[in-house]
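A single protein chain has been omitted from the complex, and every remaining protein chain is retained in its original position.
This part shows chain A:
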Amino acid sequence: MDSARSDILARIRAVPRRQPAPVPRDYDTARSVEDPVGLFVERVEDYRAVVRRVSEDELPQRIGDCLARRGVSNMVAPPDLPESWRWAGTRWSLDEPPLSLSEVDSADGVLTGAAVAIAETGTIVLDAGARQGRRMLTLVPDYHLCVVRADQIEVSVPEALRRLDPTRPLTFVSGPSATSDIELDRVEGVHGPRTLEVLVVDI
């Protein structure tokens, strides 16, 4: 194994190389749009996800509306999910102590917050931080309800990446699971959650 390492490095070093020109960074590292929240909503909808804008006060009720409409009775959630988000009509299993895979698999859905969102691409980024829990929670259940605060929304990819810590496990979610492998027809849901609903909280 060690000899493979030194062989490969030696082969690379044997190639005569010039230092290339510096990387031109004249692309847009930030972009401004009039209404980033509106753009985010529009772009997430393009992936056929359901998005609603709500106020801070009405958030618990609107979470309840979503769960009732879907008829779910059994939700999983990260341990630090705010008490007020846990709508009373549903049974909540918090991931503490850690739920087993089969417990997560048998849940109807999961409710989380987010770390950052990207308006231009309609992307939600999860970093296993506050109100998000570990990666398995947002992956295995078939329904993901996600709360994004308006001040978490950045316009472009470069702006969003600046706010993230690369050493955390990151998941970028752009719409529900989808495939275009059969005649390039977009079909929602193969293995990840087939339904993604987003509540955007205006601050």
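Note that in this section a residue touches a chain if its C-beta (ideal position, glycine included) is under 8 Å from a C-beta of that chain, and two chains touch if they have at least 3 such contacts; residues count from 1.
Note that contacts and distances are computed from a predicted model.
Its record in UniProt calls the unshown chain "(4Fe-4S) cluster-containing protein", which is the match among "Sugar ABC transporter substrate-binding protein", "Phosphate transport system permease protein PstA", "(4Fe-4S) cluster-containing protein" or "ABC transmembrane type-1 domain-containing protein". By the touch rule set out above, chain A reaches the unshown chain at residues 1, 4-5, 7-9, 11-15, 17-29, 43, 46-47, 98, 101-102, 105, 118, 120-123, 128, 134-136, 139-140, 157-158, 161-162, 166-185, 187, 189-193.
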